[in-house]
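What follows is a single structure, and I will ask about it in a moment.
Note that one protein chain of the assembly has been removed; the remaining protein chains are unaltered in position.
Order of writing sets the labels: A, B and C. Residues in every chain begin at 1.
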Amino acid sequence: MISFEHVTKRYGERLALDDVTWRMEEGECAVIHGHSAAGKTTLLRLITHETQPTSGVVTVGTFRGGRLSRSHRALLRRTIGVIYEDFRLLPDRTVYENVALSLYIAGQHLEADLHPKVRRALHEVGLEAHRDLLPAELSYGERQRCAIARAIVNRPALILADEPTGALEPKSAAEVLSLLLRIHREGAALLLGTTRAEVANVIGGRRYVLEDGRLRDAAVAAPAGAAAGGA
Amino acid sequence: MISFEHVTKRYGERLALDDVTWRMEEGECAVIHGHSAAGKTTLLRLITHETQPTSGVVTVGTFRGGRLSRSHRALLRRTIGVIYEDFRLLPDRTVYENVALSLYIAGQHLEADLHPKVRRALHEVGLEAHRDLLPAELSYGERQRCAIARAIVNRPALILADEPTGALEPKSAAEVLSLLLRIHREGAALLLGTTRAEVANVIGGRRYVLEDGRLRDAAVAAPAGAAAGGA
Amino acid sequence: MFLYFWREAWRSFRAHRGLAVTSVLSLTAALTLCGIFVLFDHNARQALNAIGDRREMIVYLKDDISDVQLSTLTDKVKLYFGEPTYVSRQQAWTELSEQLGDPALLSGVEDNPLPASLRVRLKPELLNFTAMEQAAKQVLEFPEVEDVRYGAEYVRRLDEFSAGMRATAWAAGGVVALAIVLMLFNTLRLTLLARRHQVEVMLRMGASDRFIAMPYVLEGLMHTGLAAVASLLLVFALQQGLTTRLAGLTFLPWTWSLSFVLLALGVAWVASTAALNRILRTIGS
Partner (left out) sequence: MFLYFWREAWRSFRAHRGLAVTSVLSLTAALTLCGIFVLFDHNARQALNAIGDRREMIVYLKDDISDVQLSTLTDKVKLYFGEPTYVSRQQAWTELSEQLGDPALLSGVEDNPLPASLRVRLKPELLNFTAMEQAAKQVLEFPEVEDVRYGAEYVRRLDEFSAGMRATAWAAGGVVALAIVLMLFNTLRLTLLARRHQVEVMLRMGASDRFIAMPYVLEGLMHTGLAAVASLLLVFALQQGLTTRLAGLTFLPWTWSLSFVLLALGVAWVASTAALNRILRTIGS
């Protein structure tokens, strides 16, 4: 589903990704664990084609490398649910509208179809009570939950989660991670980037360590469930 | 320096703070530990007068309660360095300019004065190499460091830190916390809000637990230094 | 689908009410200017037709012609050139006195020196400078004719005026269309820039350009539609106000009004679609 072949990404003279080769199949689950500024977000951005590699080829689904046309890029992105590290909620829409937008963009315009899906997603992240608040009126953790609801509401084929529990205390974090795992088990591929070892442990799946732009395969861990509450 | 007397804050029918009484002296250090949506950010916003209590009196320095005039509010805020949970960097200014802005606002306009201060702050958070990048070009952790640099560059009398290590991996987090503690030891009061027990442990000082809007005093902890790496 | 776009357009309209009001106002100003011009053009055409009646040729007759000669001449003139009216020497004298204003001035004149004449209201196909010149030459050939006068200069000016009018019409139309395009372009650019963050996020969520642009196109159409109707009302008010002074100033027929609105909407549609395409490209990835 995703494959990186000798991908290098430079920003000016700063090397963000250094000769990364890596692939991930449909329905697979992978964690990229790395310190801050290791290049995790850069790697995810290459997948969504927000940025282009300096050299090497990124293939996502049937979209292979190079610059995509605007409409192809849009098409690609509609199959991916991204949880951004900085959430990227629309500040002038309520929680409900933010989540519903995902469905509108995917071409679902029937209220009758839409409404139950949005409600289910809000229920899954525990934001039903906040559906009519604007993002600015949410606590930081609630905003992150809203971002997660938006990414999963359409049950995309691939979920990219960039530090999806950064704003949550351990208990909520565990809940959110198990939600993501459940959706993964329903068939979605899940790629999660994090700076925290405990998150990586909970997710299990294939585990990569990203250190100063170099990707290292850290064997397959058993999908643990205990280490989460640890701190 | 700060005192809350029977402060209650409601948003509509949602109770964010419930009869909170609490005080903090000049140069003191305190941690507010609470789960997501407990009301930590609301409490900090009352101190900076971004919002008004529904009932009760908030006193900060010589500014006692009620609505301050616009100019008084500005005056108050210039004595406080705030690290926001969502950073609030200016997207159209470089790292250097973001940090320098703090000094300009405080009325320092001499390049010769300004430059060394900004450089020192950037050095303290480890962002010298990124001084000419825009916030959008930083990694998430680097953005948080920039926000910290901006809050401390002017060595304010009071530092409000809202989850200041949320985007950092444990090692960087420990560095940042020790930086904050050092500045506290130089004389600044430090009030830190966090969802993470390990952060609360590192800071030590007076420790409060905020649970569903109610503030509980959790005795004075010894300024530990060991529990941090635990993850 | 369509409902969603209209709801979004309405949201944007309300969210940037100040911007919307300014946009509608400046569009109204431009369109009113254009409307006033169309109004005057419309009335000028009507007036020109009316003035055309007065483009006459005066055929001075020799003093000594007989009634038979006169009636043959009248018939020939009628056949080839237009509707003749006979003005006797006495009538000519009376008219001159009236023109001079002070009848006393000519009271000393005993003998009437003026000739009789035929005033010929020319046929429409002769109503331009060259044709008139031709006709005058032909009339002068008749033996009964002493002299021929026609408003050569006057007709030339009228021709020039109406040509100028038409040129100005095109120029003004072009300028207003350009103004509308620029204004819409700018309003849309500002609306989108004020929402740059939102647009970026939507692009990242996979929204197509069309999906993002459509509400703004609709908003632009709303602005223009409002402005077009408002400017027609203004022009109507102007016409009502002026009609007392410039008697006979008539309002545009409803077909003109309708095409005016439709044309404005058309320009707005093209302009905003083009503008949004460009702006979305600059906002980016």
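Assume a contact is a pair of C-beta atoms (placed from the backbone, for glycine too) under 8 Å apart; a residue touches a chain by one contact, two chains touch by 3 or more.
The structure displayed is predicted, hence computed values, not measured ones.
In the full assembly, the chain not pictured is in contact with B, C, by the touch criterion defined above.
Screening C:A194, C:L242 or C:I283 for touch with the missing chain picks out C:A194. The omitted chain makes contact with just one of the residues B:L101, B:L134 or B:V209: B:L101. Against the chain not displayed here, chain C makes contact via residues 16, 18-19, 22, 96, 104-114, 182, 186, 189-190, 193-194, 196-197.
Although one chain is not displayed, its contacts with chain B can still be listed: residues 48-51, 70-71, 73-80, 82, 88-92, 101-102, 104-106, 109, 150.
Rule of thumb we're sticking to: only the chains that are shown with their structure count from here on.
Contact counts per chain pair peak at A-B. Nearest to the common centre of all protein CA atoms is the CA centroid of chain A. The chain with its CA mean position farthest from that of chain A is C.
Here the CA centre of chain A is 63 Å from the CA centre of chain C.
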